[in-house]
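Only one protein chain is missing; all other protein chains are in place.
Chain nomenclature is as follows: A and B, assigned in order of appearance, with residue numbering initiated at 1 for each chain independently.
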Amino acid sequence: MHPVIPYVVAALLFGVGVYGVLVRRNAVLLLMSIELMLNAVNLMFVTADTSIVGVPRSGQVFTLFVIVLAAAEVGVGLAVILRFFRLRASVETDGVGAATETDAPREADAPRAAVRPDPDGEAR
Amino acid sequence: MNPVLAADITLPHINYGAIAPILILLGMACVGVLAEAFLPRTLRYPVQVLVSLVAQVAGLATIIGLALSNYAKKPTLTAGDALAVDGPGLFLQGAVLVLGIVATLLIAERSVERGGAFVAQAAVTAGSEADAEQARRQPSQTEIFPLSLFALGGMMLFVSANDLLTMFVALEVFSLPLYLMCALARRRRLLSQEAAVKYFLLGAFSSAFFVYGIAMLYGFAGSVKFHDIAVAAISSGKSDLLMFIGLAMLAIGLLFKAAAVPFHVWTPDVYQGAPTPVTALMASCTKVAAFGGILRIFYVAFLDSRWDWRPVIGVIAVLTMVIGAILAVTQTDIKRLLAYSSIANAGYVLTGVLAMQKDGISSSLFYLVTYGFTVLAAFGLVTLVRDQDGEATHLSRWAGLGRKAPVLAGVFTFLMLSFAGIPLTSGFTGKFAVFSAALGGGQTTLVIFGVLSSVLLAFPYLRVVVLMYLQEPAADAPTVAVPGALTSAALAIGAIVTLLLGVWPSVLLDVANSAAQFVG
């Protein structure tokens, strides 16, 4: 039997994660959405493992690797976001890039304040 | 326990000699962590610099030893086929380490900015009294050295990984330290931490795509080894769709690290916000690692399906070259200018990669090394132009530097000419190599766009040169710091290699040619 339903569920989970990353503006929720994507991948690995004649249980072991790397990623990511929160008192990603003007007052002098807004607005 | 299962497990044979360079780097990184834990504060800096440089030099020596003892000619797979020790792998590992040593010299510099370019305690809130205190007085934290060793070790693992899972682990091993290193700037910490948040979120997003691609290909081929994927790709009766979705997802993850359009949006902000020595490390070593992974995946796992995906990657290469060059023209900040230039350069390497034949590999390898040295020297010079707030990176502040600091302006002009691809510089020989390889591989369109975009890209470089020589310096123009011994060494190495490979490219091109054979 080809396990279609778990694959479809995994694809949906991944899609929900991508949607979350694209529409959410809260850094912590973005992180959660990325975790959702990784968990979709775990589901795919475990599902593929059952229907493959290869090295036994290799898919399940891959899942362990993904889980550990996801945890490491969260550790680093939350630390970075926490520092960011201490500075900005907000985890909204909309304002990322607007900081140059509000940085330490000494830095707001004329030539460098003109750096933004950028000509390449697409880079926001 | 199931006896059938038990019979299936064969213990992998690990050739420790062949993977010694990676083990040395990661082992010495652990030593660095221990030094950080147990040594008194004053001893940490000299010990860490020593550990860092010894690890990289020892790793490099081991790589040269391996290359001379014919691992390049008779490549092997080891650790259960997870790692490939072959010509390109050794060359790329060596390139990562050579560039890493120069970047480490920049990172270790402590006389240009008193105490070093990194924050003393990352936990201090930016803008507070304590922050001003650390910026004035305390020396940099030394965690940056083990972090950079982990990153370099991960990059070396990445370029020699022979299955997708090892590649994913290596990708994370070199990305996670880089995210943290971005956040460690001593000055303009808000910008630096924003860069880290942006780099982290987008990087994690792209690596999620990468691992989704791995799952697809695992479902397609029943294995994550490159060889098995290549075999599955030519066997009939399997759905190609799954393979192409998987390949597309993998390419997103890899092209993100290589900063190719349209996965480049993080590059200018991160290059600008990160401490300049870290930017230099990212622009040189990360690029080598990312293209090492791209080369291996395209040339080993997907060589036989190249007619299907080459046009798509070709479009990305064209976009990368053209958009990188156009946006570089509009920049007013030297670090952002170099960032867009690095995007365009990713397009040139991609052009070489798409030749899909032997000299495509060798020219890409050559280009990565030439570009790495030039960009290291360029960012090294950026650290020297300072005013009381730190580095003066706005282009208008660079006006008239030719009069105030003729040596610096001369070297920077030379590097800009190399970026612009003027003959007698390594920029010219590198571009010549990748474009002729692409022509040989039938990629005429790519070469036309490449030449056009490099003409366009010459404009912003020459504008900086004109600015430095032909404009009056402002009254409060930034001073040019006297480089310390480490920065001087890094600048000298970068500039001399740029000249040497421009005048006498065959010295490296021959090595790259003899290394350009992947193990299947």
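Of note:
The rule we apply is simple: a residue touches a chain if its C-beta (ideal position, glycine included) is under 8 Å from a C-beta of that chain, and two chains touch if they have at least 3 such contacts.
Throughout what follows, contacts and distances are computed from a predicted model.
The subunit not displayed here is recorded in UniProt as "NADH-quinone oxidoreductase subunit A", chosen from "Cache domain-containing protein", "NADH-quinone oxidoreductase subunit A", "Sugar ABC transporter ATP-binding protein" or "Envelope stress response membrane protein PspC". Where chain A meets the omitted chain, the residues involved are 1-2, 4-5, 57, 60-61, 64, 67-68, 71-72, 74-75, 78-79, 82. Residues of chain B in contact with the chain left out of this view: 1, 6, 9, 11, 30, 33-34, 36-38.
Simple rule for what comes next: only the chains that are shown with their structure count from here on.
Residues 5, 8, 122-123, 125-127, 165, 168-169, 172, 176, 179-180, 183, 188-191, 193-194, 196-198, 200-201, 204-205, 207-209, 211-212, 214-216, 218-219, 222-224, 265, 268-269, 327, 330-333, 388-389, 393-394, 396-397 of chain B are the ones touching chain A in the complex. Residue ranges on chain A touching chain B, taken from their complex, read 7, 10, 14, 17, 21, 27, 30-31, 34, 37-38, 40-41, 44-45, 47-48, 52-59, 62, 65-66, 69, 72-73, 76-77, 79-81, 83-84, 86-88, 93, 96-97, 99-100, 102-104, 106-107, 111-112, 114-115, 119-120, 122-124.
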